[in-house]
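I have placed the structure first, in the form of structure tokens, so that the comments after it can refer back to it.
One chain of protein is taken out of this complex; the other chains stay put.
Right, subunit A next:
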């Protein structure tokens, strides 16, 4: 067990847990891109082939002047040229995505060549990963500017998805401001994929539009609202009958009603809810995790590092900022201390202490070798005395007592 406690083995395949979105996201984008190409081609095909046939038939039966035939051909050519232009754009986009994927695969591949966790190369790789996680966190929390700057400074633009998150944030923000247009447009672009979603974003958006119409209180708006409901809400009757009935009931209540559930339907907080729902749906569609990867990594890491001493009322002898012989534990460092307070601490089945522990009269335990060396270094201690590095008390060397830790 002790051997495993201090393992430096690196299992690269297992280590990629946090890096799934790195490959998944560009892949989803590539698929989406491909679908648009397919749709474009399909549309032109459905236009050009019948049109060509019609023109040919018409000129065979001689009820068309050559000029008309020429005009028809010109129309086809210009449509095909339009298709080509669009396809070229999409192709550029596609190439960019795949180039990005390639770089990311290379980045992950590099991890496979690192033999152990103690390797300097692993250290460097992990630093890049931390930068990626921080950028991810910043983007998700809407600190776009900082994220861009950091990605640029570190040269990891290909390893983070700036544009995707910027777009997501823009739509979420517009929803928070009470604007459904952008979000609905996004729904339109992702219609096929949304069918598989576990959230019903589009329905909620349409319902909100309906609520806004009713909120005005004008009679003619009520008619619009009912038409809107028939057109956009009714198709969902199978799954959302409850909500739809409530929406119908809403017509009878003014916006300042105190009656639930209508009060909460009118509430402005619904916009925040919609914004969150959009973000959730968006992340689901692109196989992104619902919480920032940094949070996942941190919550695991904080627990793995935390010991009962980290939030103890007594200063730990083995790791504190009061003496040079020890380095400060990251959990005890002010940056993470509060964050780790509610985390469980790591499980250990074996004691881990220096090989030559002694106890001082004040009850503090140190490694003898290290304590003597340190006391020698600190000039103000006379020979034959030792200084407790934590409390600063000075004792006789003979007061050190051997202690047995099993």
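Definition applied: contacts are C-beta pairs under 8 Å (C-beta built on N, C-alpha and C of every residue); 3 or more make two chains touch, one makes a residue touch a chain; residues count from 1.
Methods note: contacts and distances are computed from a predicted model.
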Omitted chain, identified by the protein name its UniProt record gives, among "GID complex catalytic subunit 2", "Pre-rRNA-processing protein", "Eukaryotic translation initiation factor 3 subunit K" or "Gamma-secretase subunit Aph-1": "GID complex catalytic subunit 2"
Candidates A:127, A:245 or A:263 - the one touching the absent chain: A:127
